[in-house]
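Everything on this sheet refers to the single structure shown next.
Removed: one protein chain of the complex. Kept in place: all other protein chains.
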């Protein structure tokens, strides 16, 4: 039997900047370019979370996507949507707000919750900063 | 040399419901929510079928996508498009119509046919119920 | 100053069929083709509602899109999502469920509500049955 | 002969908030909801600019889209991309940053330039804040 | 009652170049840039055809989209798909292959056919050369 993966898409809109306070402004601009704009910029982020597992014999679901969506809204979307990633988000404090780091922080918010929701585990997540730039994490 | 995978996208529009006849209506609604609506609902399904193999020296094709499309139309799309998955589809009789189960049934319709079409085999398929909810199977 | 139009997109998933009970099955199939399948089929419908008006001096909004979204959810989405258009939807009783007719019925549910929400009126709506087939209404 | 309209799409990523300094924080939050977050949020904006006119007999172009793209980059994208709309953008100073107001300000930046580029004029523009919320202006 | 417009999307893949044989190569390149490449380039074209009219009392359809699709395939897609627009397409002979000119030629192929298919007429068409560059014609 093939392996079975189930994915849910969520989204949030947030501000951020790529800026190290331990570097002078000039170095931040040289390294991060326009992403270092001191007054922030922002994105419509798309998040795809993929769970691998076995369909439950009663429901045919690897995971109930209503439950996965609820988890993602509580642990991720409500904390990031219409927020400033550098200032407002507890789990990003003191962390450079690259898409890689944001994806890893999201991973940490949800990984241990997934196995409570079925015979399943977190397989991967994709975080799109734009349609042309995105990060994927894989267990 | 990298591994080579080739994908064809097809689509179909179908009705279904998530409903177990061995459960009372209340339990169906408690578990499946609005998906349990007795009078059905429906979706525009997108199907991506991915084949892995070696390009044929004569054509440069792992698989002729015209042939793969023809196979998918005969074995999958014609049987599902503008149908009721619970009632009209022979290979879904007696099976709870979750996206996971539908994807597995599609897999069974096509897996053994792929190797007849080149030096290749079925690698994976993705079935989108909506843009936000989808299932992937991997060999 | 240019005219100003503001649009909100919503979606719903529903079953329907194109079938006239006053015609024999053969005529229904001859005219409506596979859309006449007696056991229904379904779609992921996308709905775009466009309002024309003047931005409020306090908010800069022609209409608060949170309010428009709430109206559309109450008057349209909750009545259509995960429903059978032919059976479950009061405002479609006795009406052939073409996309044209469904769009007109949606128009009637919301037209008189829009002017209550600002210095604005319903300008147009688009209803997509699939990515390739859609209807637009214009006041 | 039908009327002829030509469209170019550009995009930019920016931060903003909906916040009136002459209102207390509570009123801003009551009216603008999460869009009033003091520390900003942001979007990937898509901009579609439509020009109406007559094809030039030498080129068949109503407007050379390379020229239109260059104009939009100079007058709009470079001033908005990776910026804070409330702070960094000269033509938005003192203006509440609703999508309606931003669209009107973009209109003012480009309207008089279009007729210099051919036998044509600005017909309309669309500004998408998200896939689900957008504004259109029409001459 | 609002006006009713119905749209069908089709697509085709074709090669073309922007090149005037009465101009030297240098002038073609100065005016048309990389679009003047002598050995052609190509696009995946998307075509949206919009018909305005009154729903037929028997069917609820302004126009049967199966019929419109068939017309578009016969008159447009079969003549353009996997063709060279400058060489292979009878209705583009001697015409500079700008998107404007191609859209006008498509208009001429279909305009008189539409009123034969219902109480309706050609309202507009959109031709996308890329996601970022497109032409619309309006009656």
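A, B, C, D and E are the chain letters, set down in written order, and residue numbers restart from 1 in every chain.
Assume a contact is a pair of C-beta atoms (placed from the backbone, for glycine too) under 8 Å apart; a residue touches a chain by one contact, two chains touch by 3 or more.
Note that the structure is predicted; figures quoted are calculated from it, not measured.
Put simply, the hidden chain is in touch with A, B, E once you look at the whole complex. Of the residues in chain E, those that touch the hidden partner chain are 13-16, 34-35, 37, 39-44, 81-84, 87-88, 130-131.
Mapped onto chain B, contacts with the missing chain fall at residues 1-10, 50, 55, 58-62, 65-66. In the full complex, chain A touches the hidden chain at residues 18, 20, 31-33, 95-101, 103-104, 107, 124, 131-139.
Rule of thumb we're sticking to: only the chains that are shown with their structure count from here on.
Touching chain A and chain C together: B, D.
Comparing per-chain C-alpha centres with the mean over every protein C-alpha atom, the closest match is chain C. Counted by residue number, the contact pairs of A-D are over half the same as those of B-C, the matching pair from C-E, C-D or B-C. Taking only C-alpha atoms, you rotate chain A by 180 degrees to land it on chain D; that is to the nearest 5. With centres defined as mean CA coordinates, chain D is found 41 Å away from chain B.
Counting only residues that touch two or more partner chains, chain A has none.
Under the stated contact rule, the graph of chain-to-chain touches falls outside the line, ring, star and complete shapes.
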